[in-house]
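Below are the structure tokens for one structure; questions will follow.
Note that this complex is displayed minus one protein chain, with the remaining chains in position.
Per-chain residue numbering starts at 1, and chain names A and B are given in the order in which the chains are listed.
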Amino acid sequence: MAGFFTEDCLYKVTTAENHKLGFEAGIIYADTKGMLIDRIVSLRQANIYEKQSYRHILGLPTIVKNGGGEAECETPFIVARIMHDGKTDIFATGRYLDTCRLAGDELKFSSKIVVCDSSRIDTLMAIPL
Amino acid sequence: MAGFFTEDCLYKVTTAENHKLGFEAGIIYADTKGMLIDRIVSLRQANIYEKQSYRHILGLPTIVKNGGGEAECETPFIVARIMHDGKTDIFATGRYLDTCRLAGDELKFSSKIVVCDSSRIDTLMAIPL
Partner (left out) sequence: MAGFFTEDCLYKVTTAENHKLGFEAGIIYADTKGMLIDRIVSLRQANIYEKQSYRHILGLPTIVKNGGGEAECETPFIVARIMHDGKTDIFATGRYLDTCRLAGDELKFSSKIVVCDSSRIDTLMAIPL
């Protein structure tokens, strides 16, 4: 996943309320690719959590701004969580505020802000959104 | 939102059952842009309802008919409702039956019929679908 990001990048998971109020701190915050990798490794190796899986469904992206080698787009999402026993519920909904930048001949994320609609997000967020 | 519609337009929210039976009346009905604006203003200013938000996810649109400056398309949707306390559930599912028309150099909706799958829609529909 980190490979989809540029070297200097921002990945943040926050709530609609905090985002509107301009609060920087989020549920997850990484502002370098190194921090992002740390975070992923820790999730893969250290955290112990109930076996579960997530299913992301993305709606149609809207390009908000485009030009100068960068594009900003906004994409709504819904994430379902499938517990070990098969029980499925809505885990999160919200929108991705993404900035994409040309890195060589590839498009990479220079910023991905995940704005969750609900302020009640599981404190143990096992997998980034 | 009204800006996405042509001057003479139809916006209707109905149920799959009523739509199949050809009933005109819907949960919400506006057949001019003026009515649509009225409806939106009343929702924004007059209605008092529990703070909540909605998340729309649209599936891939299918173009059903195209030609003569108009296109008809059908797009499935799912709407999640996020209550003030963070509780999230499926509020509605269904499909948009849209007719788009060229108005100058912009595509606008000349008709948007929202066909909800469930016949049990909250009587207090705070926000149009």
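Here is the rule we go by: contacts are C-beta pairs under 8 Å (C-beta built on N, C-alpha and C of every residue); 3 or more make two chains touch, one makes a residue touch a chain.
Treat the numbers as computed from the prediction; the structure is a model and nothing was measured.
S.K.: For a quick check of understanding: of B:N18, B:T32, B:Q52 or B:T93, which residue touches the chain that isn't displayed?
M.R.: B:T93
S.K.: Touching the missing chain, which residues of chain A?
M.R.: 53, 55-58, 60, 78, 80, 82, 85-90
S.K.: Take the complete complex as the reference. Which residues in chain B touch the chain that isn't displayed?
M.R.: Touching the chain left out of view, chain B contributes residues 16, 57-60, 76-78, 90, 92-94, 117-121.
Criterion: only the chains that are shown with their structure count from here on.
S.K.: Between chain A and chain B, what's the gap in Å when you average each chain's C-alpha atoms?
M.R.: Comparing mean C-alpha positions, chain B is 29 Å from chain A.
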